[in-house]
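For this depiction, one protein chain was excluded, whereas all remaining protein chains were kept in their positions.
Order of writing sets the chain letters: A, B and C. Residues in each chain are counted from 1.
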Amino acid sequence: MGRLLKATVLANDQVLSGIYKLVLAQEWLAGEAKPGQFLNIRVSGASAPLLRRPLSIHYATGNQVEVLFQVVGEGTKLLSQVKPGEVLDVQGPLGNGFELNGKGPAILVGGGMGIAPLVFLAARLREPICLLGSRNGQLLSSSGGARLQEMGLELQIATDDGSLGRKGLVTELLEQTIDKAGRIYTCGPKVMLREVARLAIEHNIPCQVSLEEHMACGVGACLGCVCQTKTVQGDKRHSRVCTDGPVFEAREVVWE
Amino acid sequence: MGRLLKATVLANDQVLSGIYKLVLAQEWLAGEAKPGQFLNIRVSGASAPLLRRPLSIHYATGNQVEVLFQVVGEGTKLLSQVKPGEVLDVQGPLGNGFELNGKGPAILVGGGMGIAPLVFLAARLREPICLLGSRNGQLLSSSGGARLQEMGLELQIATDDGSLGRKGLVTELLEQTIDKAGRIYTCGPKVMLREVARLAIEHNIPCQVSLEEHMACGVGACLGCVCQTKTVQGDKRHSRVCTDGPVFEAREVVWE
Amino acid sequence: MNRKDDQAVKLAVNLGGIFLRNPVTTSSGTYGFGQEYAAYLPPSELGAIALKGLTREPKSGNQMPRLAETPSGMLNSIGLQNPGIEKFIADYLPQVRELPTKIIANISGNSVDDYADVAGRLEAAGGIDGIEINISCPNVKHGGIQFGTNPLMAAQVTKAVRDNTKLPVIVKLSPNVTDVTEIARAVVDAGADALSLINTLLGMAIDIKTRKPVLANIMGGLSGPAVKPVAVRMVWQVAQAVKVPILGMGGILTAADALEFILAGATAVAIGTGNFVNPAAPHEVVAGIEAYCLDNGIKDVNELIGAAWRR
Partner (left out) sequence: MNRKDDQAVKLAVNLGGIFLRNPVTTSSGTYGFGQEYAAYLPPSELGAIALKGLTREPKSGNQMPRLAETPSGMLNSIGLQNPGIEKFIADYLPQVRELPTKIIANISGNSVDDYADVAGRLEAAGGIDGIEINISCPNVKHGGIQFGTNPLMAAQVTKAVRDNTKLPVIVKLSPNVTDVTEIARAVVDAGADALSLINTLLGMAIDIKTRKPVLANIMGGLSGPAVKPVAVRMVWQVAQAVKVPILGMGGILTAADALEFILAGATAVAIGTGNFVNPAAPHEVVAGIEAYCLDNGIKDVNELIGAAWRR
């Protein structure tokens, strides 16, 4: 269960143009956090921007929690201006997170900023294989690729411009590797997730996908963030990404 | 005529709890500014707080313009958090300012934060006598009193708690000194202004009062900031504090 | 000794027969069925919780996207997603009933009969302290807003519910009308014990990249601080037009906001969007109202109701 917390900013460094690594001192949160969970961070004391911003936990250890974020609008811009020593109003940890237990080799498939939360996940799994994709090599490294490499993991890389790894899509890497997979974990853009899910279902491999939706409450109270899911019997319903997810089993999601 | 300017923050220091001195690098503005004029400063890039904040020019010299302000709400709080090196969106100089020419000794009557703009005025007058009032001595010094003293001017001081100068009201000081006055300049709380105006009119001494009103445009376009004024014939009208003022001749104002 | 006896300030209010320990409640659709925020704020600190809107049949709600942030506000088009009255009573009410605060059920329908039926079933099931009739939800095609903008239909719905339950009946008014007092008078004459206002303002946003409306439902309801001036104005108008108590809401984040509503004539207030921004808001608002009363020598918060116009 999440809590409303005060977290002191230890660092907030630009790791690449428009990408920041925010390091927070919050011991309780660091102890509680599970890979795949997220925080809901207040970015302004004024009434605009009004809503909290949902951001995944990039890493957590000791008394520190890290968030890796990209500046895309007003809220993330304000967050990028936060200075060490300031105290942030942080709600979390939120969401269900990834199920770490499972059989066979774990393959992690990350695209773009979706690589960020996989770093925390990779640290909690036994020798996962990481398939990473991004627009270019710099972006890929800065959104968690470099960190995964430092962890000594097997990486397979695809970039749109071929500046790092193979030129192409990360899902092409998955097609080649999927036979080795015991289970798949994935986070990234919707189109990528859909293709990863399709492959996993086709090969009958358990696959956990982390979804993203615009959120208001982050705790399941507003029903603003739903996605279509289905039961084994095929009954469809609206599930809340914030509390029923953000991590869903691929075959539960209605991918249209 | 005011302009829309970018001004680099050189310093923004807390001079006393809740009072800040903002120093801006803006050569054109520093050259153009006249005592009694004000700036309209944007305090947020977001839509809340929405309106600019009107703040008097505390001092201007060379390429620097100073503003002395008190944190009273959200806007001034945000302004107090601005760091050196940041660039502010400043509109000014606005308003008519004080008429510096006039006969006889000038007496300046300042109350509370109303002392701040008198510093710039005092620097442009020949040996004015400064009558200053505030809640206590610390506040009085920090809102411009110390600066006026450094300028070697004759100061007469009254504080509510008697911690500096005489215990009482600055208007009591004025009653004792008014016979020496050739002209009076005053800025401060409305009740004080009204009493200063009353004394000046009674003694038939020209008196320029600087008024304050909530503002939206600051340039005379919205008619939001009016005060009642009257002509010599006694015809009443609504005048704009931002452009017809903020400085008015005491006998033109309808003091009710 | 009862904790209340210690309090220097009396905060309890009577909202048309629902006795609230303090005037601060949470609004329908923003607080789920009362469980979601329980870890952040003990429900015992709240005057009441209004439940997510219920309908006769289950509703899966509108398509996504359902949310858009706007300057100091947000648009939502949830479309009354809810399990339906039957499943609610079976699966959710047992837990809801245990919440240590007053429970207000919020109901919507496509017909007068729907409203009466749902109200009756809720009373029969037990554990509900009051019924809030939502005649003003802008997010559903049939019913909803039509009832809320027409005084005759609003009165009809109110009367049907009134006749079918002994529970206190609150009617929730739409702000999307020319004269809110006209509707207010009509539903009070039809038997409303209290009024709540405002529901959301009808709004929309367009995505200039796709050149389409942001919300799948095209339009949605605007809430949050942006609407506060409109909400305070309507509470002010309605409070002077009718004699029943008012539950005021629309953009409340702080105790100062809540006090504006109370001074305008609200007996109690509800926090909606404010919970998303600050889950501790209801707690802070209660504490802030108490502090304000202490600072101003007010012994009973009821003295403040409508104080901005009552002379």
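Note that a contact is a pair of C-beta atoms (placed from the backbone, for glycine too) under 8 Å apart; a residue touches a chain by one contact, two chains touch by 3 or more.
None of these values were measured; they are calculated from a predicted model.
Peer 1: I'm checking contacts with the chain that's been left out. Which of C:62, C:176 or C:275 qualifies?
Peer 2: C:176
Peer 1: Which one touches the absent chain: C:73, C:109 or C:130?
Peer 2: Here the residue in touch with the unshown chain is C:73.
Peer 1: So that we can see where the missing chain sits, which residues of chain A does it touch?
Peer 2: Against the left-out chain, chain A lists 47-48.
Peer 1: Hey, which chain C residues sit against the chain that's not shown?
Peer 2: Residues in contact with the chain left out: 70-73, 75, 149, 176-179, 201-206, 208, 211-213, 218-219, 222, 224-230, 232-233, 236, 251, 256, 259-260, 263-264, 292, 304, 307-308.
Peer 1: Counting contacts across the full complex, list the positions on chain B that touch the omitted chain.
Peer 2: Interface with the chain not displayed, on the chain B side: 1-4, 42, 47-52, 89, 91, 213-227, 236-238, 243.
Throughout what follows, only the chains that are shown with their structure count from here on.
Peer 1: So which chains count as neighbours of both chain A and chain C?
Peer 2: Joint contacts, listed by label: B.
Peer 1: Which one chain sits nearest the middle, judging by mean Cα positions?
Peer 2: Chain closest to the assembly's C-alpha mean: C.
Peer 1: Report the inter-chain centroid distance for chain A and chain C in whole angstrom, where each centroid is the mean of the CA atoms.
Peer 2: A distance of 35 Å separates the two centres.
Peer 1: For chain B and chain C, what's the span in angstrom between their mean Cα positions?
Peer 2: 46
Peer 1: Could you pull out the residues of chain A that touch at least 2 other chains?
Peer 2: Residues 47-49.
Peer 1: Where in chain C do residues touch two or more of the other chains?
Peer 2: 71-72, 225
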